[in-house]
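Note that this complex is displayed minus one protein chain, with the remaining chains in position.
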Amino acid sequence: MTENYLADVQITPRAGILDPVGETIASALGNLGYEDVRSVRAGRLIRLEIAAETAQDAQTAVESMCEELIANPIIEDYLVTVRDVEK
Amino acid sequence: MTENYLADVQITPRAGILDPVGETIASALGNLGYEDVRSVRAGRLIRLEIAAETAQDAQTAVESMCEELIANPIIEDYLVTVRDVEK
Amino acid sequence: MMESMTASPVARRTGDPEITSHLVTEHGLTPEEYELILEILGREPTFTELGVFSAMWSEHCGYKNSRPLLATLPTKSDAVVQGPGENAGVIDVGEGWGVAFKIESHNHPSAIEPYQGAATGSGGILRDVFTMGARPIAIFDSLHFGSLDSPRSRYLFDGVVRGVGDYGNCVGVPTVGGEAIFDPAYEKNPLINVMCIGVLPLEQLIRGKAEGVGNPVMAVGARTGRDGIHGATFASEELDEEGNDSRPQVQVGDPFTEKLLLEASLELIEKDLLVGIQDMGAAGLTSSGTEMAARSGSGIDIDVSLLPVREQGMTPYEMLLSESQERMLLVAKPEHEEAVREVLERWDLQAATIGNVTDDGMFRVREAGEVVVEIPVIPLVDECPTYVREGVEAPEVLELRTRDLSEYRDFTSNKELLDTLKTLLDSPSIASKRWIYEQYDTTVQTNTLEGPGSDAAVLQLPTDGCALAVSTDGNGRFTYLNPRTGGQVAVVEAARNVACSGARPIAVTNCLNFGNPLRPEVYHQLSEAVAGMGEACRSLNTPVTGGNVSLYNETGGEPVYPTPVIGMVGLLTNLEHRVPSSFQHAGDEIWVVGVTREEIGATEYLAAVHGLVAGEPPVVDLNEAKQLVDFLVTAAENSIVRSAHDCSDGGLAVALSECAIGGKDGPTGFDVALDEAPSSVVSAAALWFGESQSRVVLTCTDGDGSALLQLAEKHGVRAARVGTVGGAGEDCQITGASYLIQIAADKLATIYESALPRRMTEQAGLTS
Partner (left out) sequence: MRVGIVRFPGSNCDTDMYRAVTVGLREEAIFLWHKSHHLEEVDVVVLPGGFSYGDYLRCGAIARFSPIMREVIEFAKAGGLTLGICNGFQVLCEARLLPGGLVRNASLRFRCHNVGIRVENSDTPFTRAYEQAQTLHIPIAHGEGQFVADNETLDELEGENRVVFRYVDDSNQTTLEANPNGSARNIAGITNAGGNILGMMPHPERHSLKVLGNTDGLGVFESLLLAVSERKLAAKPIHEGKMVGTQ
């Protein structure tokens, strides 16, 4: 029996890779008066709904998708978190 | 006394809004043989480090940044989660 | 001929609201219009039918208030193959080739979501062109925004530029020109007009027709969602103060799918597999289905449950009125249905046969077999009630136009004059638009002979040695102060720009951006401007092949300046005769052609320097305008001119500066005496910064001046030598009306080039 899971993939620029989007947001926030912002990193969020037998299976499947397609390890880090679809 | 917090802003296309990026990823995953993927939504992730007195203050500040600058509420939903900076 | 045109009874669909007078009003229909609907149907409409009428009889689709005015425009010439009424106009450019072109507005969507609004506007106009069988080769964007001092305006402007850019860049069509005007009048209601040009072998020309009983009707491309429902009605209403109450679901552009649609459509047309094809644009399936049927006098019978959808539980009302982007309606020959599917599949596109063509003249829509709409096509499409209204000039405009301007006609010192020139070069409406167009792919397709930055863009055609020259122009301030003049100027300025490049102007498309036509003063602007446009088009023999009307451009009762925008297309029959805008060689003679008159009314000078919008705009002598165009084209053909630049915003001083700034080897000096220029006696301000029409700054090789003068006289235009081109990096010197200025060309260039970047540095693409 498979169930549906929601997997969030958080993709962020690898340390050492420039993040112009994050930097621009940081400076724009500064200009708007948000002076307590220490740093900003900008990344992508890919949310998948996936059928799998267990949460662990879903996790494994999505990690393999990341390796293959969703993330580019040369420039990006990624983190997969899986949860049940709320009914 | 202020402390540093990490705030993650998850930004996703609003329900009903076309998401061509998500759809294209879904079909690419299908072509790669990942047939259990039901749907994909593509969004953005903004991670801020912010100084605030309490987690609640950090939350409020980041939400106001979202309204003002970070998210585009006409086509995007956003969710802010705040946690302590791990030392 | 057709026996029964009355609609059969249609049962009320469960879940649909009852038709009340309130609901009718909400659909933007007057009680009289509703009476007419009852008459056409011979019964009460269903909820879905009410939606269909509302969309088709909106200003956007039905041209209620503009149709009688548009009917006065000239639409024919030897070159016109397809005039107004199709997805785009088409002209013949020789050797069996045609050029399809059209302009369209996306003002209201862009005011709410600038990036997506502009992107989807580009998508729509591209589809209008490739559904004629033409491959799009260029995009132009005419933009009007509020002052860049306002953060909101900067946000909208930035978003629109990125939206236009990203869409065209991704589809692979270069954006090679346009205009960008900034004035507080557009603060809350910016104007975003996009023009597309395509080329086609004329034998491949296809129209939006639903012909041949039994032929399958296919929906192709993106699936239908709930986005943009009632977009057509929305485009025909004023924005509320917040710009959001009646906000429809924002439509998101998908340029990738558009590119696939473009390639697949052209392949289908090339293989002759289609009977008709049309974009599902404003009012979506409703307008495409009914208009295709109307053009061929047929009927159409579709079942919406066969339509691929993106969301669950959509009603027929929603499916018929959705404005989801990147969709098209095709009518195929039955024997080709399979072949059509194969082509679409090759391009990874969805296609669904949703019905077929009939001969009973009805627009019949079913939901799983059950009829939910049955409306006779012809009255729905062609008999939208039209209104001819009374126009009256607003008294405050009359007051402004007749304002005494004498205190602005002189300067106190050389320094004040130089500062005035600097202010004008720094004014965003005049300053370099590089900041915009470097975000656009201007060279893809390798047809761009002259990209943005010159008077007209010049594009290579597939015909032997021919090129197309194109310019978009309009002047809202002129039109505000004198709508008839404004209508004329849009046309003659565009023609001048095209002719400066050496090309002969052939035909125009136009976009009419006005306020609420129910106001007599707005109707006055509209009718006068259209009249002026028509006169100028007739005089230049550049008929109107199509266009777009965008009314209700106002917020909180404040209309924008009435802004007719012209997209002019011209033909250059020999690439060798192309003329650049800027100075080419040190030592060349500088000439001014055309008469400078005592005209400072409505100028950028008054607006940018004195914050004043007043006075009579410069008068257009249509005969003079025509003679100038003929002269410019002949001069180019005879290779007499080295450069030609239109004199418009900012007058002679700005035109000369622009020629210098764009100098072939970098900013170039020059030495000019304005007193030499042909003029009736004029004040210093009129001489330096007045915007008298039909003037051009030319250069020719030292010694060719007499030939130039002879040619000018032959064409009845006045010309005089005013000075000499200097070297790169040298000083620019101008004298006139007892003033003198001297400034390094590089300095002028820095002011001109930094005006937009300086104001826009803060804005970056954060939200996409």
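We just call them A, B and C in the order they show up, numbering each chain from 1.
The criterion applied here is as follows: a residue touches a chain if its C-beta (ideal position, glycine included) is under 8 Å from a C-beta of that chain, and two chains touch if they have at least 3 such contacts.
Here the structure is a predicted model, which means the values were calculated and not measured.
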Problem - Touched by the hidden chain, restricted to displayed chains - result: A, B, C
Problem - Sole residue of B:7, B:25, B:45 or B:58 that reaches the chain not shown, by the stated touch rule - result: B:25
Problem - From C:89, C:255, C:547 or C:567, residue that would touch the chain that is not displayed - result: C:255
Practice task
By the contact definition given up top, give the residues of chain C that touch the hidden chain.
Solution key: 162, 165-166, 169-172, 254-257, 259-260, 346-348, 437-446, 448-449, 460, 575, 764-766
Practice task
Mind listing the chain B residues that contact the chain we can't see here?
Solution key: 20-21, 24-25, 28, 31-32, 42
Practice task
By the contact definition given up top, give the residues of chain A that touch the hidden chain.
Solution key: 13, 16-18, 20-21, 24, 69-70, 72, 74-75
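By definition in this document, only the chains that are shown with their structure count from here on.
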Problem - Distance from the mean Cα position of chain C to that of chain A, given in whole angstrom - result: 41
Fill in the blank from the handout: Per the C-alpha centroid definition, the whole-Å distance linking chain B and chain C comes out as 38
Exercise for the section: Can you check how far apart chain A and chain B are, centre to centre, with Cα atoms defining each centre and the answer in Å? Expected result: 9
Completion exercise
Touching two or more other chains in chain B are residues 69-70
Practice task
Please list all residues of chain C that touch 2 or more other chains.
Solution key: 766
Handout entry: For the chain B and chain C complex, residues of the former touching the latter
Key = 13, 16-20, 24, 27, 69-72, 74-76
Problem - Residues on chain C engaged by chain B in the complex (per definition of touch) - result: 112-113, 116, 222, 225-227, 247, 249-252, 254, 256-257, 310-311, 324-325, 348, 766-767
Fill in the blank from the handout: chain B contacts chain A in the complex at 2, 4, 8, 10-12, 22, 25, 28-29, 32, 34, 36-52, 61, 65, 68-70
